[in-house]
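Scroll down for the structure; my scribbles are underneath it.
All protein chains but one are shown in place.
Order of writing sets the chain letters: A, B and C. Residues in each chain are counted from 1.
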């Protein structure tokens, strides 16, 4: 059991009536319990909590009149990941996958797995199937990209990244997801909080569906898989943007943190964890 | 109440063990009842019916050994659309949309609504909101594209179509969806059967969420909205491909039909219908 | 005759042996004389002047060892444009165009006129041919784009700009060029110095070939066509980058200016000029 204190503060200059869709609250899953949670705003506005889908994604909706809006979220997450001996974990067969998993085989906005399928098959198609093959894909992504803030934009896709070879965490995740789907492994995007992330920010990582479960990977190697607190999952970053605005507001401050509980020491470095 | 007989026959040359995911069966919705349905194969193989998601999408999974496989589907659909006086239908406000609808505001594989948002806003942002604005978008798509079989491929997106100005039904739908999302109207792809479609095939059309309901549109004007039998809905065509294969099989024949019941006469031409 | 004093200062931190290809010197054409020209560096390095092609483009090549390199260029340009009554200027027929002009009908890196041809034809194909049609294209570009520094990158193309509707001078020029080529009018990119440009920088504009001559246009409307001093022409910005580096050097300062000669007053606003 790992205890992690998480939180974020967002300050917006709201210039006209604006609807905020926030995806910053940690999700509840069999492997992740959320306690001592608070979400407050200054000035006080009504916060509507929404359950988006079957994956446990949460959403908070705010309708805000012009003001300087401060949003503060904090919680304690208790993680109980299943630790596995990953080399024994095989891929699931398409004939046995649960139907709700099949959607994560489809291409999506930032993960054109259809376009990258031949590349994926050529590079990784002949490797033994299973956890180690997904790990090989994540290693390949780590080794072939250069982590370069500012090198990509909100419209950059996995195909762009594969060519230009630079990006940030969301780009790493998009490319790894696309390559997994390209060889027939369902894969999805995870947004969350990460212990010790430098510089501190929301983080993007990915999950692959293997042997009946979702397994967590961070192709950037910027955080331990044991220190990742999930906010939500989706096909790609389009589904889990931390804030979607309708109206007019400018982000002025963003502060994100994730710290191990007091009685915790260091995290093992990236064991295989099944978390969903 | 409209009664429509639908069906399709697919013949595949299956060259190695192949998993088929079929999305060819009509969905059951409050506005669409399915009767006298059969799905058979020759040779006989096990057919696993799956319920994919909360939208009522169905999926049939088959695991097939090498053979010449004939798949036959037929059913009778009874449609009971709500007919509306559309000019009174307003758009929903983002502050009131049900959470499960919000996902249809996001960009997707073939509908890069983020990229097209400025274009959409410039062309349609100043029009009065509501049903007529969505109809104006569909009219614009109809008038600016040329229906040209073979002019697009499986990777063609709405942005491509907006530039090249040619496409087929899925391209028309993708562009209309992207433009709707671009101005803040949730919109989604619908696959289905269409009465009197020439040449006969599965059809692709779209729905926009207005005033608390989904409304159906066919930007190609190739079919009446009263004669559309839905198979499934999704963000775009990536979600509702009629057949997804894992293995090796070649489509050799495809025959699709949709006919009005015996006691039916002609369909009114494209009234506004709410169907979901 | 218009006299314009131009110049630019560039400072680079050269970190390893680097080859500089500079395109910052004004070109000599029948309509543009260059006097009192100097190009100097500190520290002094050998400057190799090159004549690139038949268009009069010039290039200066420097091989520089690690240092802090200051490059200073200045000159006086005397412009003698042919002023025309543009409404009488017709387009050239493809049957009569000089062969060397035909290359400016081809698509190029940033001007995918092949992709945009249907759009161009649909929007502008039915207008009366001639100078006014090209002016209509430039007006359309001006009216539909928003001048937004930072909204585009070195890889942004005319198709990107047509969708996203933002850009800077090079993007405006690329889009106008592509639309002209799309309707069969040869068009090319011009880099240069512009009087009164705010903020001061090198400028990008375009020329269209009409009735046997090249005519100058600035779709950004940021400068008068009478105050544009040409550096070079090319198919698009790929051909006339002000500096191409092989090695490693960082641009630390860039200062560009273009001022009317002492005895000059104001420039008429954008008359039609033929300059090549």
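As a convention for this text, a contact is a pair of C-beta atoms (placed from the backbone, for glycine too) under 8 Å apart; a residue touches a chain by one contact, two chains touch by 3 or more.
Only a predicted model underlies this, so the values are computations on that prediction, with no experimental measurement involved.
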Which of C:70, C:109, C:144 or C:221 contacts the chain that the document leaves out: C:109
In the full complex, which bits of chain C touch the chain not displayed? Write them out. 19, 21, 50-54, 59, 61, 63, 93-95, 99-100, 102-103, 105-109, 112, 114-115, 154-155, 184, 238-239, 244, 246
Could you please point out the chain A residues that touch the chain left off the display? 115-116, 118-119, 122, 144, 159, 162-166
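By our rule, only the chains that are shown with their structure count from here on.
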In degrees and to the nearest 5, what turn takes the CA positions of chain A onto those of chain B? 180
As a quick test, compute the distance in whole Å between the mean CA positions of chain B and chain C. 47
Roughly how far is chain A from chain B, centre to centre by C-alpha average, rounded to an integer in Å? 30
Touching two or more other chains - residue numbers and ranges from chain B: 115
